[in-house]
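Here we show just some of the chains, and they stay where they sit in the whole.
Going by the order they are written in, the chains are A, B and C; count residues from 1 in each one.
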């Protein structure tokens, strides 16, 4: 019997780390053939070229889709999605997949969902049902209504997807594949590489052996003009803290320019003896860095998910992770130097307990198994 | 105070007739400025150039968007949507509307929804919440999850949109604006024009004074290859019935070629003394034609909505109106000459009672009023 | 040694017949691998689906590119070219050809030229250097300046391309491959098939055994609004002539609607007992039809080229073939019923002599040989 062709479209660095164990499980499954399509910022140097890690991890790339329209304003985001549809429909025509898999909720993932569902290709959606309260949430639920299969990451998400009128037969709480990676790291958390040497980056090279902080803050798309000011509050806080800081550049998004410009400008105007800046890290290495840190500062979803599982303290800034289910490792603060500093002092003194709210470590395998056995359907109707 | 700019995007002939009274009400409202954007098949001669009727009805066109990619296959439908996003985002940039209105559920209306919501423009959706069981339904609910305001046409639709997690404060059962038109016709149903003379078309010119049938059948997108065979069953049935038939060409859709080809081929191979073929009619005239007919045969949503209000018997063929709420004017049959003939004989002998399930005749005015008063929002979260 | 990959992009029915023997010669050449890309109107049913003939002729299609934006106005023509570039660059990325071949001068062939030359793929242009005095001529010479190799069809064309500053080492007068086909027909011109039966079409079926006329008239893009009137003059002339007429539908072009609408309307308003309408014919069959006709009426380049070689009388209408070199088989007239009628009477009484101005019948083989041996270059500079 011919293998089922499973086409997974990755459009950004964080989506790759989130989905990596599922890709591995698909690749290994005897009844599945992986078609990996890399698109959007996952191809671009200035967003960390996730594609290079994929190749290094041994994945074969079936197609590359360049669709990011420069401009980093909201119109460009819409047009990027339009170009994505034009390009991906050609890719799907060529690859003729049995199932297309789209990951999470970035604006440009809508292009994958539309191309597949309009072409009558069964569509699987990973990480539906979550609540964040911004354009990502609109996109996420909108994709849910186009998708035929739903692999969600928590009980709350499961319930929401079912409430959205999806047939429970096609909704599965697999947990988040990103937790699969964290499970390996948790067993053996040693920082077994030298970050500066392995990943380059720019800035000072503070000594990490007495502890360090990790900072990862993305612009929030509906507050474009504020993103520069927001990052500056964080930078000022970490500047005062005088302990080593490992900082990551933001993703592409409307507003990224504000965040990036804020960082660049701060670097020119301040003497940053205890900051180092990275573009990107391999997922496992990043988890190891987190696991050994004093805490994560910013608004990355890693703080909500992997850090819950690993028990890393998180100071979560602003509205980006607004309503996501969270463990007791997280404290929420506003865009304010003082709030950030206060939370760092008060909240990160003790290592928090760990939690399985986003899965137990076998999400990738569950997803591959489901993809190999689910009936191929692209026709559905609402349940109410 | 500056008027609110309301940008309505019309992509097809039937969407125009459905929304016309809302356009008029927006145009007349002292606090609103109408920005009418005409796109896709509404611009094209071979789909009836709805744009010409808009101009004739006195509407000013703010922008025209050509985005139909020829091919009439599923890939072309996806690409048409991609091009639509590219073009509409430019249009919205230029027009800077306060609210964008998208109508119903055609595949290409998704382009309007994405461009507006990605650009942080409040999005109103007309006719969400209905159930049809095909790609249109996926699109419809997917748009609901992007839209900020919902103007639905029936109680069932209202309940479904609220169940989908939309804030009831922003969901309104206005009824369907198409019923507003029907209300005028119902009061004065006389056929006050000569169809052949006014609308041309091709074929014989059977005498209409002893009654006639109206046929309108669209291809069903997920059954592309079958659309030719499906229309042939209908044609054979109407051929046998030997009473005057006024037949309308189908909309553009993947599969339209099957339907159109089927009709053209039937014309060449049969002597059709009692058939006349129209491309299009002005909405009011079309309702008058329906109101005076012996019944409507096919799968148009007009049979479910306007004909319920007008009390016109309908033989509804196939799955296209699958789960829409319907009055007792409708009988459902399969794609089968015999079933169609039988239903015509059994069901259309008596004029059915009328029903208000799709509104009472003031939907356009309600919509305009809501557009003038609703708070401008583009930020939402699911209610559960 | 690996075969050279030769990617030929066909965008329209007439381009296919023009290039067919070159495709065959490439296919048969031991050092070449043909990559046939079919795009634009060559894929569309209403322009004769040239792609079906290619498949029937045994060619394998490497990629299909749908890029015609409906609208048939000048803006749509520009956008069709833009979409063509987006799509073809993906195709060239996937196919990685050694040489791309673009044919003639239709507006959308520019997309092939731009995608290939911007991607540093050596570009061969077939049929440069001709003079026609419309947008096609601008496009043709503009492509010449992007192309690296030039396979021209006449001495005049050769001289013009060299005068345009192209290196004579890369300019070759191969003759036109369309003449290769005509050579076979000339040897054995018998009409060995029944046109109505084989090609269907619509209209009357006049008896052909006492002679018939062939009509093929395309819209002229810079005179959009006039195209309907222009075709009507021809139709009126052929209506009066009362001898069998085999008429072909026009190509897609801005203005095609005018021509097609003119024909359709004429059919509805006139009793056309001696007209039959075809969409398309296989090239060889079409040449046979021409060879046995009393003459060709219209503005097709077939009249200038193949008919010169075959010795078929041609009444060439209007400016479309304006300045192309022509044999004594052609008489030029304006868009006027009377001029057309007069020319038919005066000019077509005697069979004209034949001429080799567009090649001697081995163009396809010459082109394949050159493609297999020319150095691969994409870097050039003007010669003056």
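The definition used in the following text is that a contact is a pair of C-beta atoms (placed from the backbone, for glycine too) under 8 Å apart; a residue touches a chain by one contact, two chains touch by 3 or more.
Note that the structure is predicted; figures quoted are calculated from it, not measured.
Visitor: In this structure file, how many copies does the full complex comprise, given 3 in place?
Guide: 4
The definition used in the following text is that only the chains that are shown with their structure count from here on.
Visitor: Nearest whole angstrom, what separates the Cα centre of chain A from the Cα centre of chain B?
Guide: Taking the average C-alpha coordinate of chain A and of chain B, the gap between them is 40 Å.
Visitor: Whole-Å distance, chain A centre to chain C centre, using C-alpha means?
Guide: So the centre of chain A lies 52 Å away from the centre of chain C.
Visitor: When you check chain A against every other chain, which residues touch at least two of them?
Guide: In chain A, 83, 86, 90, 93 touch at least two other chains.
Visitor: Name, in rising order, each residue of chain A that touches chain C in their complex.
Guide: 63-64, 83, 86-87, 90, 93-94
Visitor: Taking the touch rule as given, give the residues of chain A at its contact with chain B in the complex, in rising order.
Guide: For chain A paired with chain B, touching residues are 74-75, 77-79, 81-86, 89-90, 92-93, 107, 110-111, 114-115, 117-120, 131-135, 137-139, 141-146, 159-160, 163-165, 222, 322-323, 378-382, 384.
Visitor: Mind pulling up the chain B residues that touch chain C in the complex?
Guide: 43-45, 66-71, 73, 75-76, 79, 83, 202, 257, 261, 268
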